[in-house]
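One protein chain omitted, others in place.
Moving on, here comes chain A:
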Amino acid sequence: MAHSGISVLLEGTNFTRLLGGLWVTVKIAAIALIVGIVLGIILGVLRTFKNRPLRLILRLYLEFFRIVPTVVLLFLFYYILPRQMNFNLPADQLATLVFALWVAAEMSDIVRGALISVPKHQRESGMAIGLNRYQLYRYVLIPQAISLEIPATINLATRVIKTTSLLMLISVMDVINIGQQIIEANNHSHPTGVFWVYGLIFLFYFLIDYPLSWWAKRLEKKRLERANG
């Protein structure tokens, strides 16, 4: 058979273009995660302080990013902000920003939850040896919170990576957008190309996300073993 659909992947530079798209996807997800996690840890620590107005503002921030669907956030930042506020960024940087803000919001809740589940006695025995607030968080609370929050953080990472598939909607040249272009350009010569291209994209996402989710499960199991053993 002249055209078994799979050859579409090897036609011209198609495969390297798909890999290039994957690189864009991974880069956006990775930068957004790094920036978002760091920011989220800071916000999460702040949310355990007693200051009520501060807590309220951070809570509203979290709820905004949690309730508004990611697509709407992307459109908001891509179409509305530039026009209303003259805020212009290339699509991929803008996507990174939106994702980072979203990760920060979700991460703040993970960190806060982990910090407040460290027993109150730990805080008190830290205070009893004269630790100040910074030292208390640095040496006692945060290290104990980390083992609680790592599995949830990895799960957040897998969600972020999956959600990058929305980026084509604001014209970022991610792996899905490039796949779409390849399908359309080869529609005549390779009518079943869509199956192979999306099949490969599925495999890409699976290869990135599955190890992460396996790792999260393993860490959680270990933590439970330690806690109950």
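Simple rule for what comes next: contacts are C-beta pairs under 8 Å (C-beta built on N, C-alpha and C of every residue); 3 or more make two chains touch, one makes a residue touch a chain; residues count from 1.
Quick note on the criterion: contacts and distances are computed from a predicted model.
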item	value
Absent chain [UniProt protein name; select from "Arginine ABC transporter, ATP-binding protein ArtM", "Electron transfer flavoprotein alpha subunit", "Cytochrome ubiquinol oxidase subunit I" or "Chemotaxis protein CheD"]	"Arginine ABC transporter, ATP-binding protein ArtM"
Residue of A:52, A:121 or A:188 touching the missing chain in the full complex	A:121
Options A:132, A:171 or A:192, residue touching the unrepresented chain	A:132
On chain A, residues whose C-beta touches the chain left out of the figure	119, 121-122, 124-133, 135, 139-140, 143-144, 226
